[in-house]
Structures are given as structure tokens and as C-alpha cells.
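Missing here: one protein chain of the complex. Every other protein chain is in place.
And then chain A:
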Amino acid sequence: MKKLSARRRHPLAALVVLLFALAATGGLYAAFAPAEKAQADSAQSLATEEGKRLYSVGCASCHGTSGQGTHNGPSLVGVGAAAVDFQVGTGRMPAQQPGAQVPRKKAIYNQAQIDQLAAYIASLGPGPAIPSKQQYSPDGADIANGGQLFRTNCAQCHNSTGKGGALSEGKFAPTLEGVDPKHIYEAMLTGPQNMPNFPDSTMPAKDKKDIIAYLAQVDSSKAESPGGLELGGLGPVSEGLFAWVFGLGALITVAIWVAARTAKARKS
């Protein structure tokens, strides 16, 4: 022991200790870690690697080089893979320009790239994961319950059939027509932009599924409109406009036509 303690101030002592420590951790890890997990992790870490590369090119200028956020963009630590899948999958991110709200646009990354980005962001801190298809598929859901939940929790911003609405200062709740069920699910999970989030603790997964089923019923290309043209589903404003332009407009045209056809008008 004396020999060892005598060399404890040797310049290379720290290095030796470090090597021992590393060898010990590595050895222990090799001894205890299950083999398959190690392989999966390496696939995961490959995705994370790729994601980090994509991130550095497309996202880092606003969100910081390691997702810590800057004054142009929030921190992404702990937002989870679901948030990335939503924001990038609906084309909102990367943002085109700063503004009141980042609108939906054509997605510029394909799904594989989005998954890699999501893996990288997920590696920064724990957050909601991308939902599985059976979580968001509307099959077998309770549509009426979904409608009730939608009117209670969503309609005040998104309108009772999800046509969207205005928020303050140029912000808005977008229309939900044509939005992928997965993205609706992720939006509820993560609360993007001005939207509050509805984690499973406040809105159970089954309720989210019901809401998606309700929207698929009333606010999709399959939605029926038993009364004829929907007029945007915006309520009395568009109805009033329609009544003035096509109702009264047509009637005044007819009145002009009738008045022009008088017994006197025939000039022989």
C-alpha cells in the first residue's frame, strides 16, 4: 500500500485511475447488460446520431445546438418524440418565418427523417412518445362521447365541428379537417403552440380516441351534410352572407325582371 500511496502524486496517476474506472464500468456493463438490448440501443443510437445531424442543419439555429433553446425558439428538452412528430409531420417546423403563430404547411422531412429527429429530441429528456396506430385509430370508439368531450374541451377554440377559430393577436385555432388522426392525438398529448395539453392523466387515452372518431365523423371528407352545402360550417355569419347574396340577390334580380315585363313595355 505504501508503494501505491507514494505514487499518488505521479503525473500519470489520474490517468491510471480513470483507465481503471472505465475498465470497471465497461466490464460491469458487459457482464450485466442483456445482449439484445445492447443491439437495440445501438440501432437507437444510430437513429439518434442521424437525428442529431438533421437537427444541427434544420433546427439548431433557433432551438440551440443541443436543444437547449434560444431567444428564437423554446427548449426542446423533455418535449418528447410526439411533439417532434406533430410539429415536423404537419410541416409547422421548421418554421418559415416568425409570426403570431406558425401555420401548417407541406412537410419537408419524410417520415423516416422525422423519426430520427424525434429519437434525438427524445434522447434529450423524457417526454411523450409517438402514439401507436391502435391508440389513435378511430375504430371501435364512442363517437357520441367524443362529441361531448369535443364540445366541452375543444369547441371553444376549434368550433363545434373543428372548423377552427380566431385567438387573440393574430393567433388562431386551426381547422382540424384533413388532419391525420395521429397528429390530432399528438396535439392533445403535447399541446403545441397556443393549445393547452391534455396528458393521459387529465384525458385518458380512450377519450382521445373518441374525440378522433368524432372528428372523423363530422369533420372529414366523409362527413355528411344532410342539409346541403355546409357554407364552411361557420354558422350564422356565412349563412347571413349567403342569404343576402343568393337569397335577396336572386329575389331582387327576379323583381327587376318582373318589373321590366310590363304590359306597357311592348313597344310596337
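Brief remarks follow.
Everything that follows uses one rule, which is that a contact is a pair of C-beta atoms (placed from the backbone, for glycine too) under 8 Å apart; a residue touches a chain by one contact, two chains touch by 3 or more; residues count from 1.
Definition applied: contacts and distances are computed from a predicted model.
Protein name for the hidden chain, per its UniProt entry and selected from "Amino acid ABC transporter permease", "NADH-quinone oxidoreductase subunit H", "Cytochrome bc1 complex cytochrome b subunit" or "Iron-sulfur cluster-binding protein": "Cytochrome bc1 complex cytochrome b subunit". Within the full complex, the residue among A:His63, A:Arg92 or A:Lys163 touching the omitted chain is A:Lys163.
Within the complete assembly, A:Thr152 is the residue of A:Ser5, A:Asn110 or A:Thr152 that touches the hidden chain. Against the chain not shown here, chain A presents residues 100, 143-144, 146-148, 151-152, 155-161, 163-170, 172-173, 214, 217-218, 225-231, 233-244, 246-248, 250-252, 254-256, 258-260, 262-264.
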